[in-house]
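Let's look at chain A:
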Amino acid sequence: MKHEFRFSGTGGQGLITAGIILAEAALLDGKLAIQSQSYGPEARGGSSKAEVIVSDETIHFPRVTHPNVLLVMSQEAANKFSKDLSKESVVVTDTLFVKEVPGFTGKRYDLPITHTATETCGKVLFANIVALGAIVALTKCVSEDAIVKAVLHRVPKGTEEANKKALKAGMDLIKNHK
Partner candidate 1 sequence: MSRILLLQGNQAVVEGAIAAGVKFFGGYPITPSTEIAEQLADRLPKVGGKFMQMEDEIAGLGAVIGASMAGCKVMDATSGPGFSLKQEMLGMACSAEIPLVLVNVQRVGPSTGQPTSPSQGDVMQTRWGTHGDHWLIVLSPASVPETFDITLRAYELSEKYRCPVIILMDEIVGHMREKIVLPDDYSKIPQAQRKGPSKKPEDWKAYATDASLVPEFAPYGTGYRWHITGLVHDETGFPKGTPAATIAAQDRLRDKLMKHLDDIVTVENYKMEDAEFAVVAYGGASRSVYEAVDMARKEGLKVGFFRPITIWPFADKQVKALAGKVKGILVHELNDGQYVLEVERAVAGKVPVHFYGKYDNESATPEQVLAAIKKAMA
Partner candidate 2 sequence: MSEALINKYFRPGRLPHIWCPGCGNGIITGAIVKAIDKQGLAKDDVAIISGIGCSSRASGYLDFNTANTLHGRALPIASGLKMGNPKLHVIVVTGDGDASAIGGNHLIHAARRNIDLTVVMYNNSIYGMTGGQYSPMTPHGAKATTAPYGNVERAFDIPELVKASGATFVGRGTTFHTLQLIDLIAQGIAHKGFSFIEVVSACPISFGRQNKMGGPAKMLEWQRDHGVMKAAWDKMTAEQRAGKFPIGVLYEDNNTQEYTEAYDELIKRAQGGK
């Protein structure tokens, strides 16, 4: 099974970190993963994207061409990075920033990601971990055990509990989604 993820939003939202964590969680589960990102002017405050491919088999081409899941955390990213979606793609949006995903008619999860980060952890900067929790709950592409371990491995010391809370809050967004 091959999962292609694209996390997009604004530079500074921690999406590349989220991508790395997801890829590391896949390795912990004994799967293969590749993470890549777009750099350049758009990574400096403009729109930013991180891509992750998780698979049981060798992954050659590192870029996402058929996203199974697109996370959009800004309207600009929704406009820019949604062009290669298919009907089977799933889009997760942050309701604080995203109003529409142009041309996309498939399954959409509009979630209060940044709002949840502020509510549960007191800071918007946990939004990436909330989003990660939601995506793992949604796709089950990695185990809960692995994602918790991977998050704790990457986050700064002293923020472990807050990050665990953020991750769980993100998972709950999917569990409670109607």
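Quick notes on this structure:
Just so it is clear, contacts are C-beta pairs under 8 Å (C-beta built on N, C-alpha and C of every residue); 3 or more make two chains touch, one makes a residue touch a chain; residues count from 1.
These made the cut because all candidates are chains of the complex that A comes from, given by their letters.
A quick note: this is a predicted structure, and the numbers were derived from the prediction, not measured.
Every option in 1 or 2 comes from this complex, but the candidate touching chain A is 1. Chain A makes touch with candidate 1 in their complex at residues 20, 23-24, 27, 32-40, 43, 60-63, 65.
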